[in-house]
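Everything below concerns the one structure shown next.
Partial complex: the chains shown occupy the same locations as in the complete assembly.
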Amino acid sequence: MIRYNNDYSYGAHPRILSALTSINENSYGGYGLDPWCDMAADTIRTHCDRSDAEVHFIVGGTQANFTVIDAALRPHQAVVCADSGHINVHETGAVEHTGHKILGLASPDGKITADQIASVGEDYRTSPVWEHVVQPKMVYLSFPTEFGTVYTLDELTAIRSVCDEYMMYLYIDGARMSYGLASSETDVTLPDIARLADAFYIGGTKCGALFGEAIVLCHDDLKPYFRAAIKQNAGLLAKGWLMGIQFEILFRKGLYFELGERAVRYAMRIRKAFENAGIPAYIESSTNQQFVVVSDEVADKLAKDFVYEDEGRADEGHRIIRFCTSWATTEEDVDVLVRAIQGL
Amino acid sequence: MIRYNNDYSYGAHPRILSALTSINENSYGGYGLDPWCDMAADTIRTHCDRSDAEVHFIVGGTQANFTVIDAALRPHQAVVCADSGHINVHETGAVEHTGHKILGLASPDGKITADQIASVGEDYRTSPVWEHVVQPKMVYLSFPTEFGTVYTLDELTAIRSVCDEYMMYLYIDGARMSYGLASSETDVTLPDIARLADAFYIGGTKCGALFGEAIVLCHDDLKPYFRAAIKQNAGLLAKGWLMGIQFEILFRKGLYFELGERAVRYAMRIRKAFENAGIPAYIESSTNQQFVVVSDEVADKLAKDFVYEDEGRADEGHRIIRFCTSWATTEEDVDVLVRAIQGL
């Protein structure tokens, strides 16, 4: 069985594990106050072309999301996102647990538009009963989205402009950032994200690290006391250097981008194989997640050799299934899958 | 100018104010521990035909809603309601502020169906990733709804049955209960509500009282420590007897029902007048709120003599406007409005 069901099924890139091993007998200061975290933060700032950014390392993506949101918003303020946004559907209400409403926008492909956001902003601005409704104060979007789609630079720039107009923060969930940046359907770069977003995180867990995400704070208002927010939300790992060194390894020589590119290249081979086999995509994705609509018969056949994620019924007789490549996917794995698809 | 914009524009029914005056020099125990609260609770239990119910008096409806929800649910549990539900759109995220997600269901007329709720329940029950999603544990519905529509006994019974099937609480917001019970389009009675709901509140503020709502707890699991929940959420009025006596006056001789019936009778005259004038209802309402779609010209004409609530644009050139009758509406007020509509 080859696992294609997600991108967090394997440990870490070998270079990361050997780095962790090589420093295992060194001692460090706790809670992220160590040279590895300092170095990795610098490296990330350089890659972001944003020397004024604050970088914090945190264990997981859900934690990154609600910690940023909780620290940024006042109690009556809400987050705007796609109805399929991870915070809206797969985090067990963690954002609401911190007290904030999520305003979900209809989105067939996981993306939201500047116009949709502007409409929410305008409704609030012109509301005669503003004290009775939540204030949309932050836009959350995922790059790439939960469906593997990506924003173009024009789209992101338009969203930024709407955020400015309506005084909203722009926050980007980059759990799969390496795969999004490797997409051929976007011209967005990491410096673009760092220039346009007020805060974002660069995913490690799904992109080669054992665990860990790097939160990047760009807007000055979000920086003060952020370490206290992290601690209160249980994100201040005692042995913070474990994350610092991982991100240093990932970013020092561009490994992070390489891993993303390779996984996306493999995903494109799989996408093409499905296309050639006449199996339609559920949503056209240019990143490492591929969603296809298959008959129950095909689903059963593929299930013999591959673990995929079942995303539910498309209609009577057909299912939506997801295949993910990742930094851990090998050429051989892909060959086997492609052959299997060809043989359907 | 005659105010039709809402049903909380006037003080209290004269009998209530004179009762408050008559006891002003009496002293009572604080925080609802007084003979008036005891008496009113008994009277309400009798009217509900539910001797085992707990009755608590609380100042406002938003407070009643989030206090019940907060006390009933564990942190990972959510409330299901119509997307137009008051808790979802007009309480500044108060429910989320207590930590709970609201799952809004599409609803053109303010009502939700047993099937919709069953679908949410079934999705959760069969979810392969239940720990990643909130648990739908309570259904919130309004009787009458925010659009003035009402559930029939069959509909409510079906919803109860689905709640049993999926182990959800059924909670009913009765801010305008007296008007809902007076509708000719439902056969639901107060004892029906008390039999089918796990908790509900009987609105005072909009139905003749100066202020105050009566929360009725039917399910035994919701009763323990509820007074602590009220205090923590600031609902334990120091001079609780002020609410006890009001509800005693409203329910002792059926005043509550009379006031509702009269206001609905007036609303039906207004509804008929609009119909006769060829002005369409936005939503067919059988209770005290009437939503109509008027041209901007008509809206402007009516605005000269009447205060109504503007609910926004229906289309270019037309607006949705709301007229509310209430316990305070007089026959003369209605005559004036009906004549004005006829004269359009």
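Letters A and B name the chains as they come in the text, with residue numbers starting at 1 for each one.
The criterion applied here is as follows: contacts are C-beta pairs under 8 Å (C-beta built on N, C-alpha and C of every residue); 3 or more make two chains touch, one makes a residue touch a chain.
These figures come from a predicted structure and were not determined experimentally.
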{"item": "Number of identical chains in the entire complex, 2 depicted", "value": "4"}
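One rule holds in what follows: only the chains that are shown with their structure count from here on.
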{"item": "Gap in Å, rounded to a whole number, between the CA centres of subunit B and subunit A", "value": "42"}
{"item": "Subunit A to subunit B touching residues, read off their complex", "value": "75-76, 78, 89-93, 96-102, 128-129, 131-134, 310"}
